[in-house]
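Incomplete set of chains, arranged as in the complex.
Chain nomenclature is as follows: A, B and C, assigned in order of appearance, with residue numbering initiated at 1 for each chain independently.
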Amino acid sequence: MKFAIVVFPGSNCDHDAYYATKHVLGADAEFVWHKELGLQGADVVILPGGFSYGDYLRTGSIARFSPVMASVMAFAEAGGPVLGICNGFQILLETGLLPGGMLYNRSVKFQCEQVYVRVEELETPFTCTATPGQVLRIPIAHGEGNYFAPPDELDLLEANRQVVFRYCDVEGAVVDAANPNGSARGIAGLCNKQRNVVALMPHPERACESAMGSADGLVVFESAIAQLKSDGMVLPG
Amino acid sequence: MVTINSKTLDHHGLSREEYQKILEILGREPSPTEIGIFSVMWSEHCSYKSSRIHLRTLPTTGARVVQGPGENAGAVDVGDGLVAVFKIESHNHPSFIEPYQGAATGVGGIIRDIFTMGARPIALLNSLRFGSLNDAKTRGILEGVVAGIGGYGNSIGIPTVGGEILFEDTYKGNPLVNVFCLGLAQAGKLVMGEASGAGNPVYYVGAKTGRDGIHGATMASAEFDEQSSEKRPAVQVGDPFMEKLLLEACLELMQTNALVGIQDMGAAGLTCSTSEMGSRGGVGIDIDVTRVPQRESGMTPYEIMLSESQERMLMVVHRGREAEVERIFKKWDLHAVSIGVVTDDGQLRVREGDSVVAEIPNGKLADEAPCYNRPTEIPGYLEQVRHLDLEALPVLPAAESALLKLLGSLAVTSKHWVYRQYDHMVRTNTIAPAGMGAGVVRLKGTDRALAISVDGNGRHCYLDPHLGAMLAVAEAARNVACAGALPIGATNCLNFGNPERPEIMWQFARAVEGIGEACRALELPITGGNVSFYNETDGQAIYPTPVLGVVGVIENASSVLNRVFPSSQSAILLLGGGSGVLGGSEYLKTVCGQVAGSLAPLSLDSERRLQQLLVELAAAGLIQSAHDCSDGGLAVALAECCFDSGGAGADLMMPDDASGGRTDVAEASILFGEAPSRVLVSIAESDFGIVRKKVEIAGVPIAAQGQTGGDRITISLAGRKVLDLSVADAEAAWRQGMERFFVNRAA
Amino acid sequence: MKARVFVTLKESVFDPQGQTIADALHTMDYDRVRNVRQGKYFELELDVETVDDARALANEVADRLLANPVIESYRIDVEDETIGVSK
């Protein structure tokens, strides 16, 4: 059971994902440099947060052309579990593996703060051990996390049950006041149609120990481990 | 060859005497490139010519000091084989003319100072000063500065874990942007900015060189026509992505032993880095400017040597290890270019292809830099502003409305608007929530954590530079102690007006004396810092503003404290005596509209005992929270302890200190008067007895007692309620003090 | 040859940056500025011979990298420096 954490030039939450999976959860984890062509036999791929290539043009736009991304795409298309966190989400949007795009936060400012998200779907490799409607306290740290997709696309996402996380208040109510950035329909995280590619703007890897203010993010990584154990998935290398 | 006339010297900020010295050193007339090199190396910024004589008096040694002033940053031993490398620096002027980029490049610069030493940067803080936010231009500058600090730090992935921000009219035309960075290195593995080993290659790595930030204005020479100065942008654009690559590549290189020495190119770029690295190692450096990667065409040697383009490093590596070095940089898509070689003749030699355009003895450039003991004179304003007749104040408002006003004032209000824009959690070490007091980062792989605070109060220093500076040291150290950390080292950034004016120089000298006195008493060595002079607009200097950065160690990270009272029923103690005074206070400014009076004195001995007690109680797990009384005095501090707690209130009881005179003035002094060495702590009821005993043994007075609970903030004097306000109302006023100045459509 | 690429958010997409600038202008009493939209602007220096080649290359680059078709649209102006005309 091994996590591969892809390191793009400009990634800066790579160490945090590594620490959470390796040291907090005790799983096997390895960095994969973006110029590599393989994924080192990993069972789960994490695209971490940060500012790949400075994010000067458009978040994630250059990273998607990194050599390693071909392997990530193949891995995802073969059903391998892929988790995009923050910049990783933005990169996945650029690849087209997930629909939609990111606009500037409504505040037009970078925002780093604790928020609440509700788990909407348990049928993904990263939420399968959560409880229905579970509310997680996890931080966000982004300037462009205002999720956008045209209304018909949004309807499709809902119909296919692809909305995995929504911003909510402490009680779990999805209300505008609890939406930190203006995301359409409070969307904080999505999965693809096949449900193996999951991405979210909040940082579960920053919420894996009570010393950091919350351990609610653990469920995301624990789910991946549990899922792999339970179905002994044979994954493409 | 151009002849040097007085206009040339003026443009380069060199005096006749300084020029005479240059002639002596060279034994001939300098070339244009040489005059440029002398002018930047002997500028106030690089040579500290007006401040050196005073800075020498600061205490810089101690058992934990691994590196004192003189290197790119100082370092102290924090245990477990680790050293903390830290420094603070100003970027005031650039931030005024281009707030975003000015502040961003300030952050970039201080980060380079830290990783140059072989330390991985793990925390940033900042200390900011602006004019009033009623002014639209000031709001724009503030928005730009905060976005710039965040833009750089967030992108490179170093958390901004704390800071301070204050507003006074005096900073309207001259805001202050001081940035602090701390990094972590293995003990014994620090890398020095020192060149050695004749024949070792000199490498240039990072961004290309452009005509950025060249200040030496036009010279009467074909080389320096009007047009070329037109082409020189005064402000650089930061490239945090490039710096992230540089940071990772340099740290990777430092894991090998191929590196001899390294220094970032900050102020005075290539000139400063070559001459300082050479003079530290007592060697010469010989470079060819045509090999320097250039962004623009037609750059002269003068421009290349003086450019302040960002994100560049100079390295000396062991001969024979070149391929290894180049391979590491290539991995990060960076070019490392050999531009010269170390020599044993002690000369800084600059070539342009075949011709030598500068040749200066390295040692003399550094060691014989001018050093002035500038005249000082007590400023005329002092006598007048120190006079304060409390009896003559108009009738003071009720305590509740004064408290609401203070909580909503810019000095006291929540700084959420600011720190929300900073990624304060990246690297998952930040174990103190933002805005709760000192910034605290744990050291993974150990039990320890570091607490850091930056503090200073220009208004206090305006009224009394000596005491004001001592108060800044004490407050920064106290904030660190309130987190449960033992203060072990300090750095300082001294922001003052024009040192050629005797009154300014007097403020400076008195402030440095104060810092020295306080640091000696609190056993806090100063390991480095920065001086920023000439902070004036239209001949009007800013308040003298020394900012202190203090670093402390918490032996057990799980015992870290913050300001918030626990939700359980707890006892409250106000530790430390000394009733507050209204002189120079936030109350006097905000409620009465006056900046006047004398500050409460500081007993360094009491301060020290108080801080030691706090560290001891925190380590033993005997206190649940700690918060010092600072701006706004006791009432504000008590209110702040109730915020972010979910609405829990507090009730504090004090003996009456019958002082005679007007009762409203006496009450205001008790509630809102300011004095150092006072801390509010909360204690589990069951620990109350043992804490009392420890406090007594430490010889720290208890000035008041109380309990947490309810939903109101109350204070009574000898059984008489003098303050009674709901936590909800107080917290609401406190939350919106800054936000209200900005159009905010967002959640 | 020089190509200019203008990338803007599609009409139907809310533009928080433009809105913020408009708000700021209104508080500065520039009420006659009814609406603001912000986009990106690129100047490309191209090593090609003809205006058609320039247009084709700029188009490709805009499609693949400079713009995200999900939320943005773009427009291209090619300047033939030899005759100094924008097309």
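Things worth noting here:
Here is the rule we go by: a residue touches a chain if its C-beta (ideal position, glycine included) is under 8 Å from a C-beta of that chain, and two chains touch if they have at least 3 such contacts.
Here the structure is a predicted model, which means the values were calculated and not measured.
Chain composition of the entire complex in this structure file, expressed with the shown labels, reads A x1, B x1, C x2.
Following the convention adopted for this analysis, only the chains that are shown with their structure count from here on.
Separating the centre of chain A from that of chain B, both taken as means of CA atoms, is a distance of 36 Å.
Touching of two or more other chains is recorded for residues 20 of chain C. The set of chain A residues touching two or more other chains comprises 105-108, 182. By the touch criterion given at the top, residues 147, 150-151, 154-157, 239-242, 244-245, 332-333, 419-428, 430-431, 433-434, 442, 444, 557-558, 744-747 of chain B touch chain A in their complex. On the side of chain C, the complex with chain A involves touching residues 9, 12-17, 20, 40, 65-66, 68, 70-72. If you check the complex, the residues on chain A that touch chain B are 9-10, 12-13, 15-16, 19-20, 23, 49-51, 53-56, 105-113, 139, 141, 143, 176-182, 203, 205-206, 208-209, 211-213.
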